[in-house]
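Subset of chains shown; positions unchanged.
So that you can tell them apart, the chains are marked A and B in the order they are listed, and the count of residues begins at 1 in each.
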């Protein structure tokens, strides 16, 4: 069940049962010429919905904005400051805990290092404030990148084979026909005002090989691994 | 077009035409026993989508969280601090302006005074920073409450006749069959830790009279008034 679709009463009844709440965090970010700007939201949204169904839990409304460094100057990226993101996650956790929630899984579709650090900090501070809160946090790409891909000349990354396949499985009509290939251009640790130069194609990997079939396999792979981890972590 | 559904390239092409961007701000808030927690998001989302179509503009992803005072202790309300909300709106405006957007309409479905003040402050500060930004901000309830309702013993408000009717028109399957009547209980300006006591029924108004038909009329009324205001404000 999605929290936004139920009433206050249904929420109260659900919380009494000690449900796991799944919080999907997305982004509005350039993902190459072929993928929609909401790519990073569609993935954790679908995953959270599936997990909530599996575990009889609740999905909190998708946060569709995140923090962005390397793509922040590309058309369509809407970026929060990291302190804003941390504040949002802090407030949502605080509200959920006050509402009686004690099991929370936060899944971020975007995997930028500063973005993840902001969420992690909010989560770590909450783990100290609320000693009885069981809190899990990851990006689905922590698991996705363990999926065994066929050999390729292209290292897979942002907007690449995995991500294109997953979106083909979830939102096929939003994926462009033209599929790019791209490589990360290393700047040797320089911090630059125009970090998009590291992504000449705006993406990393070979999206020409992407298929909905592969996407479904990866999505299943992630779902099954999440089910396994959650069973252990929450003893459910 | 929704920004999350288009690619970086489509966004870039759209921005070149000087589009109006519509930013819907929702909430996750208790709305009586009969309305879904996402009520305040469904309304501005639908309105923004319709206006974006009318004006060839773009709808930014819905922010599904807001600031809440009086309902913050009710089951299901997830509340941001006002400074968090202000930071989000500031960051989104900053990103959009850096992306080349110069026409922005922010519509909040939630109409709490502190919530609106937080958005207003972010907007006022942006209006000073960006002298060429044309920026309009309101809650759709600024217009909705001008709709001429039939006489009633119940003053209409949060979760009342108008809101129930509008959600019946937009998301009929999410509206409960049992429809409450409720009144605001005045606390004579006392600031209390349990402000929900002012809402014994969790809502204000007579939702028994609500119909999808009335909801459609109100939604049309708001849409037409918004079209009129936008034409004048943006000279389009």
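Everything that follows uses one rule, which is that a contact is a pair of C-beta atoms (placed from the backbone, for glycine too) under 8 Å apart; a residue touches a chain by one contact, two chains touch by 3 or more.
Keep in mind that what you see is a predicted model, and the values were worked out from it rather than measured.
S.K.: Just want to confirm the stoichiometry: 2 copies shown, so how many copies does the whole thing hold?
M.R.: Copy number for the complete assembly, per this file: 6.
FYI, only the chains that are shown with their structure count from here on.
S.K.: With chain centres taken as the means of their Cα atoms, state the distance from chain A to chain B in Å.
M.R.: 26
S.K.: For the complex, which residues does chain B have touching chain A?
M.R.: 2-9, 11-12, 15, 26, 28, 30-38, 41, 60-65, 72-81, 83-84, 87-88, 90-92, 95-96, 98-99, 174, 176, 202
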